[in-house]
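There's a structure below that I have some questions on.
Note that one protein chain of the assembly has been removed; the remaining protein chains are unaltered in position.
Here the chain labels run A and B in written order, and each chain numbers its own residues starting at 1.
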Amino acid sequence: MTIKIAVIQFPGSNCDLDTIHVLNDVIGIKADLIWHNHFKEAEFDGVVLPGGFSFGDYLRSGIIAAHSPALDQARIMLNDGRPIIGICNGFQILAEAQFLPGALLRNDSLKFICKWVNIRVENKDTVFTNKMNVGDVLAIPIAHGEGRYFTDNLKELEENNQIVFKYSNEKGEITPKDNPNGSQESIAGVCNLDRNCLGLMPHPERASESILSPKGTEHGKLFFESMVDFIKKRVS
Amino acid sequence: MPKVKLEGDEIDVDLTESEIKWIKETLNRDPSITEIGMFDVMHSEHCSYKSSRPKLKLFEDAEKNYDYVLAGPGEDAGVIDIGNGYALAFRIESHNHPSAIEPYHGAATGIGGIIRDVLCMGARPIALLDPLRFGPLKGNPHSQWLFKYVVKGIADYGNCTGIPTIGGEVEFDESFESNCLVNVACIGLGTIEDFKHAPSRAYNPGDYVILMGGSTGRDGIHGVTFASRTLTEMSEADRPAVQIGDPFTKKMIIEATLEAVKTGYVRGLKDLGGGGLSCALSELTGDGGTGGDIDMSKIFTREPGMNSFEVMLSESQERMAFIVKPEGLEEILKIFRKFEMAHAVIGRTDDSKVLKIHEGNNLVVNLPATALSDSPTIDREEKRPAYLDDLIAQKTPESSMSLEDIIYKLIASENICNKEWIYRQYDHEVGVRSVVKCGEGDAGVLRIIGTNKFIAASVGVNSKHCFLDPYNGAKGGLVEVCGNVIANGAEPRAMVNCCNFGNPEKPESFWFFSKAVEGMNDFCRALRIPIVGGNVSFYNEDEVSNTAIKPTPVIMIVGIIEGKENIITLPFKNAGNDILLIGETKPELGGSEYHSVIYDLEGGKPPKVDEKKIKNIWLFIHELYANKFVKANHDVNKGGFIITIAEMCFNNKLGADLDLSNCFNENLRDDEILFSESVGRFVIETETQNYDKIMELAQKFDIKINKIGILIHEPEINIKGLKMTDFKLDSRKMKNLYDSTIPKLMEI
Partner (left out) sequence: MERQEFIVEVVLENKPQARDPVGTTIQKDLLAKKGYEMVTKVRSGQYLRIYLSAENEEQAKEIVEKFCNELRIFNPVTQNLTILKVNKQS
């Protein structure tokens, strides 16, 4: 079967080509770059909202893109269980479009931060984490100015096991020092109740080739491989 | 500034009487107000290079003499063929004066400008580098303010457009206090085909001229001329001449332009920067041998009631001019509509060789297309400053400080300490090309996806060395920056430079420029490095205090590494390995960090460059690489080789046992050994088993090389073999000092 994934390109997206490269050349599936106004969900098995500065981050990161017709199309996929992943700006868009709970605010340091961090897997039962184990520590880079996760409903998130990743140190310990942006509970990524939609601030597409990783790891691949696995099982 | 009386109006221009005379003679009439405004901008120092062109003529013709150079100086960016069907476009520019007044927007629009230049060559911008200079930060809120906001301006603009900033440098010195330097460089990647499709000249009559991007407002009228004037107390009022950039629009322009270029219908491409539309149109037609007929009323303006003067001279940001084949017009317009980019067809080229601009039925500009770009040059006088001899003769004072304490002070000094505070704010990973990242190497290294080829790039120069000896200092800049890319495994392929100097009308200031150009010229010819572009920023001088900046001819080198296995990085790798110092250490403390940080001394004997020796060192290192002998490499610069070694120890928390006995000329003092900034040296890590072979090769190339120590696990650097007693350095303490200086200073 040919798996087809859409990578949505908003005005101002800038990690779109990076994501296409990883999906096409590293994972080996067919990924198409789709201009946001032209996106039609019926042709695709999954969708990626990539990183960048959609609409210049004007008013608030992700808010204008959240109103794009592309999100109406994506909502159909959300409801029928197809995989949706929002990376960095993509996460911000999914939060504003209310596919995911919570919101992303400006980093506590008030500065943009670009560095490699560690995230601990809190929940492996999502479409994008089925190849991981709870407690695994992944090395993935962040690059954002508005990555501080906030929710007014932490209890519900915890009860429903919607917290998928937390910033940690190499050993998997959650400490303030390893929280790069002041996120509540060091949350780096969350999912929806149906577990088919994931949003995270770190960039797995930048961590899928050993040549780009400081320690030669390829943890980013696990996200996309999990997605492919899920799609294959779903179809059969 | 002379006032020119025209058509009943009086207008202030920066042109001299003789320049005005030249204009009247060339046109055989009085120019219109708009025309004189265009000449004022186009013949300003910043646009016309009238003071520098006579000297820059020294450089050899890169396009003629190097078969891989596809575009040289005079184009929007230098372009080189790097093999596998790919071409690299790159350029460096200055945005000093606007940044001194309004650091955030000045630096941001500087980035906007340099991106456009590379985009004009049909290349996708893939990297930025930023060499910066400020007054010392300590105790100086003004310098801290400039530093903080310049970095933020570069970060915000670069991050939003998705172009990684992969390198840069920063120097702090009192001479930059009133005149900070913000130079920005951009590298673009394209195919040879793309490059062929986007010449920056309008060669064909009958093509459409399309303006695309941001709308035209009253921004920056006279912004460029302002760059050619020295900063005086009036400058605060000059604030309106600094524009507000819009990186979001720029990102859309990048995507729309690249898509348009791929159609093959774009025959000319020009960005609107200094001098706005007048500059762009005159360069397109004048350099292309054509003329043009433009209707100003088609230009979409942001403000009502703009007259022709304002429209032609506006420097509103984020605008591009396209020259499009008639049969491709619809397709190009469709692309602009897709990206929702404002655009207008404003005219057509023709074979008249005259640039005609109408405002409705009024002909407001009617100039020979070459008149604006062919400005007369001025031969400036040069005179070596008398004070230099005394400065160079200065001797190092006696010091009561121990060598350890001196080293601890140096590693924490502003010019040496860790610059991580800066580069953490830059997204240096976007584009998934960054293979050697900030902090891991002397140069930034990018991969070319789909090939086993890598690009290495670096920028810099030592302005303190250039001040004492601009000729050798400029050469030294080349040695250092080439050394940076070589240290990462690359072969230097081409150079661009950004010359920042004082007032060229003062013979002593112009002398520095003249000597620096001679130094660059001699070195590049000897080492066969083509100069494919350059930028000159004069008037970096404070009229009130009568101080000029230290001469700063920033060098940028782009190099190529073939094969992932040939990439070398800076950090030491394994305890037990040898530490070798390549190159001769001479008593050259002039302009060193040691002199300025410990004694507040500017003088002393500055480093000299011997091209033959440098060439041999580079060939030798190339051999070492071919034999896979080198595990880590870092070229020696500020602070001397002891600082180089400390920096290499940090990342992997290693230490070193150094034995310096018999490694240096016995006439050298201990401080000369440790802190000399003699150029062209490298510290490398090699395996003991290869020592003999390496020494054999060194003999063959006639290289001065010494094993100066070995790597150890313990976080300490032990030094013996000097005239003073042996001592040791705590490298954890050094790392703390190295890391904390800038964050502490920038806490607020």
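Keep this in mind: contacts are C-beta pairs under 8 Å (C-beta built on N, C-alpha and C of every residue); 3 or more make two chains touch, one makes a residue touch a chain.
This one's a predicted model, so the numbers in the text were calculated from it and none came from an experiment.
K.L.:
For the chain left out of this view, which of A:G12, A:G56, A:G102 or A:P202 touches it?
P.N.:
That would be A:G102, which touches the missing chain.
K.L.:
Please identify which residue in A:I63, A:I113, A:V137 or A:I174 touches the non-displayed chain.
P.N.:
In the full complex, the listed residue that touches the missing chain is A:I63.
K.L.:
Can you list where chain A touches the absent chain?
P.N.:
59-60, 63, 66-67, 96, 102-103, 105-106, 108, 110, 150-152, 182
Note that only the chains that are shown with their structure count from here on.
K.L.:
Could you work out how far the Cα centre of chain A sits from that of chain B, in whole Å?
P.N.:
Comparing mean C-alpha positions, chain B is 36 Å from chain A.
K.L.:
In the complex formed with chain A, which residues of chain B make contact?
P.N.:
152, 155-156, 159-162, 246-248, 251-252, 338-340, 423-432, 434-435, 437, 440, 447, 449-450, 564
K.L.:
Which chain A residues qualify as touching chain B in the complex?
P.N.:
11-12, 14-15, 17-18, 21-22, 25, 35, 51-53, 55-58, 111-115, 141, 143, 145, 203, 205-206, 209, 211-212, 214
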